[in-house]
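Before I ask anything, here is the structure I am working with.
One protein chain omitted, others in place.
Now for chain A:
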Amino acid sequence: MAALLRPARWLLQAGADPRLPLSLRLLAGGLSRPHAAPCLPAARAGPVAGGLLNQARLYAVAVEKKNYLQEEPASSHRRNASHFDWALTRLDNSVRRTGRIPKTLLQKVFDTTCHSGSPGGNQALLLLRSCGSLLPELQVSERTEFAHRIWDKLQKLGTVYDVSHYNALLKVYLQNEHKFSPTDFLAKMEEANIQPNRVTYQRLIAAYCNVGDIEGASKILGFMKTKDLPVTEAVFSALVTGHARAGDIENAENILTVMKDAGIEPGPDTYLALLNAYAEKGDIDRVKQTLEKVEKSDLYFMDRDLFQIIFSFSKAGYSQYVPEILEKITYERRYIPDAMNLILLLVTEKLEDTAFQILLACPVSREDSLSDFGSFFLRHCVTMNTPAEKLKDYCKKLKESQMHTSPLQFTLQSALLANKTDLAKALMKALKEEGFPVRTHYFWPLLAGHQKKKDVQGIVEVLKAMHEMGVSPDQETYVNYVFPSFDSARSVRAVLQENGCLPESNVFSQAELRSEAVNGNLAYILSFLESNTQPLSFASLRGSLSLGFRRSMDINLWSKITELLYKDGRYCQEPPGPTEAVGYFLYNLIDSMSDSEVQAKEERLRQYFHQLKEMNIKIPENIYRGIRNLLDSYHVPELIKDVNTLVEREKIDSRKTTQLPSSLLESTLEKLQAENQPIGDVLKQLILALCSEENMQKALELKAKYESDMVVGGYAALINLCCRHDNAEDALNLKQELDDLGAALEVAIDCHAKYKVLPRIHDILCKLIDKGETDLIQKAMNFVSQEQGEMTMLYDLFFAFLQTGNYKEAKKIIETPGIRARSTRLQWFCDRCISSNQVEILEKLVELTQKLFECDRDQLYYSLLKLYKINGDWQRADAVWNKMQEENIIPRAKTLRLLAEILRNSNQEVPFDVPELWYEGEKHSLNSSSPSRAESNIQKDLLNACQQKKSKDAYATFLKAQKQNIVLNSETYSSLIKLLLEKDSFLEAVQVKEFAETHIKGFTLNDAANSLLIITQVRRDYLKEALTTLKTALDLEQIPSRIAVTRLIQAYALKGDVESIQAIQKMVDGLEHSIGLSSMVFINNTALAQIKNNNIDVAIENIENMLTSENQTVEPQYFGLAYLFRKVIEEQLEPAVEKISIMAERLANQFAVYKPVTDLFLQLLDSGKVDDARALLQRCGAIAEQTSIFLVFCIRSSRRPGKASTLKSLLELIPELIEKEEAYTSVMKSYVLDKDAVSAKALYEYLTARNIKLNDLFLKRYAVLLKNAGEPVPFTEPPESFEFYAKQLKESRENPL
């Protein structure tokens, strides 16, 4: 009794007025409720979806506002803020839908938070609060561990914790029944200089009470009293639990009286604490009595409260009473997530039968037969290793109760996902017994699991199980999931035979064939087809064959196999016969290739077709036509002629053609003309027919004859035909003949075909809209949509409607579902409006894009303000300020500054703090209580110096601090080290690093600083130290920069240190993608290191093997050896140059791999060895055809000065290159960089003489060069900035994504 009364008496004394203010009570109740049963469903335990997340949202806003004034650039806050929103939504949705957060989701949010830079306090809070009862699928110990992991990691990343974080951690402890020492906890807070508040004390009391420690709870109450903190219902409820857990139920009950005496009416929470106390003792009678009492009062229990009582009963081993509580549940729909949480929690606690009882009691609508309920339960049972028999029983009952349509299948899927083979087998047997099919692919996840572990025995076991269950593996099973774990298909065959499960059908042989095809082993395929005796249909081979062809470069084998199929009696002699079958195969082969693939293999395909012709292989006309269309759409019309030679001519007439023959059309045309009837339609048909017959001459004659009746479609076909026949002159003439709008469109379209830009499409569209040419608009849109994607089309249309004042239509367009913001396009239009002063249109743009997905509103308002500034319109600018608030946009600093400028210019008051360019704002936000003034000043000075890149000042400040024994925070040291490294002050950087490491426990450099350190160490030739730094960074799970890793590898290569390169390769294994490291870096540098060691032959052999083996890791067209070549030439390793040259030529001549020889050619040119390059070109003519490699080279070279002469030599050797836009643009850029006006002039004149349409960027560059050289500009200089035209060009080239 004394124990009870002690705290109670305090309470009575607590305030002179025993009645606590109502507001405080409400507040306290809302903030926290204690728990009798700490490990509760999401329920009352506090972080209920709405409550927690709403609070977090408010918190977020406050933080963003504060951050706004701080030193980091605004974009990083925006990133943080938007990341926070993202994380919040994800977690919030999960809780609202399923009553929980899956561990993987929390982990993911945690990981992205860590990667987002320095996580803010609100992000930390969100993560911490998720680690309690919202994770019912985890054991309580795991949850707390998770919380600690988050706590430590974020702290390391620089998150500053305040009291809210400590309180959140306490809550997690309570929910997870984590045993900890409250005094230690308080000590820890004190150490961190954080004052506990009322919530902290309440939670600590609850912690004591949970273990029945009234003594401890009283101590804390004492603290609260001395601090004059109000005592709320939460504290009383905790005391109820405390006494009950101390075995004193009587005093627990008495607390209610004490409360009333203190003027606080016991609420549902207090009764719930009492009910849980009874339940833990298995006292159903008292539970029932109390419930009745509450029912009679005006208090009200929610379902989630009753769920807690159920949990208390079950956990204490009294699940027999669960049904009695279940009866009282009203099953409101909004509590379903709480029920789910409880069910999962019970399964985690191995109380799955009780969980299932609750599941069955859930009121789900059973009318809609397609919706399933209970999957979450089944999945978690599988995770928790519930026995198969039990699961089968649950499935049966779920199905009977019509809660779930396919529980067995679902459980099987879960078992497969968790790779639980025995359970999966048991479930498949059950499925079979129930009459459901057991399909081959059901076994794939099991096989995939064994394959990952290279568990051959496991694979055999699965195959045996399949055999037992009467499921025969198909081709895919063998190829994808069995063969990869064995040395060869042969050994699989042997093992299967041994185990008696080799299939009798020829599936196995076909699988063998396919797997060889995958590896491009055509020699095997040929010998298989030659020796095969089994009946194999051509159709069943087709897929494997085209795959094999595509993966092999041996054209002779392509042809031999095709010939065998065509001529050998075994394969396609049956109707429809070899002509059709092989023709169809060719079609499929080309069809299965992408256009870039066909383009890359054009030469090989040509060889192939020629060889087929030599072998007298024919294909039918109609299939040829299909192939022709394919090649046309792949932009390789030159190949059409080669396929054409294979057509079986004599049968042409017997085949039905859908098109009327041209001769018939011609006579119709003449007849119509004689009768003076319109001939447009027939003329078009005739032109099209002639074009499809590739009869250019006749088509051109016809056009000349009936010029006035020509329609656009006819022109298009003709221009196409001329292009195909390399008749550029006629094609150009044709274009010039078109002068109306439709023609302008045609020209634009054709221009796109040639130069891949769509000139002035916006202007054309605007005119078309003005004139109401709907057909042409449609045509233009179809074209844009097809060539540049639907999104580009929608934007083109949107802008055109805006421009022409058709706002209603514009609105419709921008509201198209799925459309999202394209910042460059929007900016383009904004700039356009600004330069032509179109206020209304720009205002409309801003208005209509308000709801546009991912739209950067601030940027748009910024553009609008820019225009207002030009017009000196401060009233509208002021209105923008209001609109932005209305839309809840947080303006960037630059927007605020612009706005302030407009207002000031008009002598208006500025109604907000203008962010300064420098970080003055820091003053306001610095927390005055934490570090001392001197410290914070020094820290600020240092950061300030770092920001301004004043490394000397920063370092001096560091020394000053060191002298005064002031230790700054790790972020400051990291910034300083980074700056010193950037300025190449290596020794100073090392000194700071050592100081930080000895003064801050666990001090580590971040990714960027470590990368810089590596680069600096390499530069100073401290390779060993650099390697250590790399290792440290990788051990810290950092991602070093690509350049740092590359530099280190290159340095080792020049030292001839192959081992170290291999060591690095091992270290970064699996991270190549994140670092952005191409495997070519290793290949080049390993070879270079070998060459440096005089192992030239080894290096060459390795490279050749990589390029000619069947298991290529890098596609030949990406196999760039330019670095190796350059280094070998630069270092004058003459014998190596010679041998490498021989290798490159051999690869080109024997294996049709042209990339290396072309790279070598370019590197020779680049090193000024023009004669050597020319000789190489003469020996290997194919180099001249590697246009795409050249263009990339041009573009790259033009980025550095001093490359004009290299590009000039390239154009001299490969003159046809000059016509390519990328080439002449790059050359011009180089001339401008090198200020070579004379050469530029020659280039310009050459291009204009050839009637090449030059883009604005090109002209702008040329004009500026001329002006700077004091020469006249022979055309109107494009008025906008370089940036504008560059953007415009990029925009027009942007792929449809």
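Everything that follows uses one rule, which is that a residue touches a chain if its C-beta (ideal position, glycine included) is under 8 Å from a C-beta of that chain, and two chains touch if they have at least 3 such contacts; residues count from 1.
As a convention for this text, contacts and distances are computed from a predicted model.
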item	value
The complex's invisible chain, by UniProt name, from "Centromere protein T", "SRA stem-loop-interacting RNA-binding protein, mitochondrial", "Chloride channel protein" or "Protein transport protein SEC23"	"SRA stem-loop-interacting RNA-binding protein, mitochondrial"
Sole contact to the chain not displayed, among A:104, A:226 or A:594	A:594
Omitted-chain contact residue, chosen from A:155, A:197, A:375 or A:480	A:480
Option from A:119, A:449 or A:620 whose C-beta touches the chain left out	A:449
Touch list for chain A against the chain that is not drawn	370, 405-406, 409, 413, 416-417, 439-449, 452, 476, 480-481, 592, 594-596, 630, 633-634, 785-787, 789-791, 818, 1295-1297
